[in-house]
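Only a single protein chain was left out; the remaining protein chains are all shown in position.
Right after this comes chain A.
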Amino acid sequence: MGDIKRHRILMVSDFFYPNFGGVENHIYLLSQCLLKLGHKVVVMTHAYGNRSGVRYMTGGLKVYYVPWKPFLLQNTLPTFYGTLPIIRTVLIREQISLVHGHQAFSTLCHEALMHARTMGYKVVFTDHSLYGFADVGSIHMNKVLQFTLADVSQAICVSHTSKENTVLRSGLPPEKVYVIPNAVDTAMFKPAAERPSGNEIVIVVISRLVYRKGADLLVEVIPEVCRMYPNVRFIVGGDGPKRVRLEEMREKHSLQDRVEMLGAVPHARVRSVLISGHIFLNSSLTEAFCIAILEAASCGLLTVSTCVGGVPEVLPDDMIVLAEPDPTDMVQAIKKAISILPMIDPQDMHNRMKKLYDWHDVAKRTEIVYDRALKCSNQSLLERLSRYLACGAWAGKLFCLVMIIDFLLWRLLQLWKPAEDIEVVPDIVLSHDEDREILQDLQAFNKGHSLR
């Protein structure tokens, strides 16, 4: 099964299975599709609870759960050089050719990319979120990103707005940034065989109930819509600090029978919640690329969303109704959605989504990025240092110092633990008979079952 241009990729991030989320799903599904294309993919992340060591997932996907505990918001403690030995060992053992880091907020990703560059590997970075410029946290994060992206081979963003944001934050030339959006597993998110009948209209909301996802907008919008339309019902799935406000809103306007609060919905049950509704409401205040909207459209729901970040790029205009993040405007949008609802055919929408978004397409486009990355020239340490110096008057010199120390530590490691002493792992080749099993296992993963 060996391709001529077979890549050997290491995906690094703090966010992976057993956590469920946008980045985690992206890494897993992208890795599976790359494995199908014949490349070798290894994932590296930190230990989750007792889950530490090497695990194998579907299709021969090897995951290294490096034995560090997360210390803040699922991130490992940033020790700068503490990760150098283990990353070097993994890179040599698996004979990696390219390192792919995910998510700017992941400290493990930044450290891995820094060490990979020191050791001469090609590096690709994918950014999944939007960040601001004005507050203290964002300023520091952007500086760290500038450091990592000063010497990256190629970068990927999930939407065009995200590309503009990343280019402004990191100072990368725009030609180095590729826009490859996420996709949705349409095989799992199928519409119901029959639409929920009756003259009741059900609006579904599934999101974390936090400020960032616009839970406060929901508190203003839901009573107004319930007042205007007596036949509209809401289903709210998800949990978070703002849940209390939503419960209070329910009590204040006596909407207990019209607003159903489901609490946290496990990923396996998201589809069953979605197909019980007609309209999907997304009220986030900022969103680089909203996968929830894709899942809803794949299940045949009409989407009403706030027009923020990358959301206008996600769906064609006839599948989504956009509104400003303002309660009156959102109520108008819901009104418009209810009026065009009879013209929507869920099965037709699902078929269109199958053509618009496909993980295999994403993997092919990512492969092109990998090919370009590997074609980049090898640069010596001195040439690379000039790129770091351009990062700022004080910061540039600090970054250069960090990279020089990293280089020296690497040389020391080479003397202490020579590369010849590290055993190389032989490749596992799976035959074609197991392809069907792989597809079933893929669906089983999405249903949240644990694998060996």
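Here are some notes:
Assume contacts are C-beta pairs under 8 Å (C-beta built on N, C-alpha and C of every residue); 3 or more make two chains touch, one makes a residue touch a chain; residues count from 1.
Throughout what follows, contacts and distances are computed from a predicted model.
Missing chain, UniProt protein name: "Phosphatidylinositol N-acetylglucosaminyltransferase subunit C", from among "AP-3 complex subunit delta", "Transmembrane channel-like protein 5", "Dynein axonemal assembly factor 10" or "Phosphatidylinositol N-acetylglucosaminyltransferase subunit C". In the complete complex, the hidden chain is touched by one of A:Lys176, A:His253, A:Arg269 or A:His350, namely A:Lys176. Across the entire complex, the residue among A:Phe289, A:Tyr370 or A:Phe399 in touch with the chain not shown is A:Phe289. When the whole complex is considered, the residue among A:Lys143, A:His350 or A:Arg365 that touches the unshown chain is A:Arg365.
Residue A:Asn165 is the one among A:Asn165, A:Ser207 or A:Ser298 that touches the chain missing from this view.
The chain not displayed touches chain A at residues 130, 132-134, 158-162, 164-165, 167-168, 174-181, 212, 214, 216-217, 220, 245, 285-286, 289, 306, 308-310, 313-316, 325-327, 355-358, 361, 365, 368-369.
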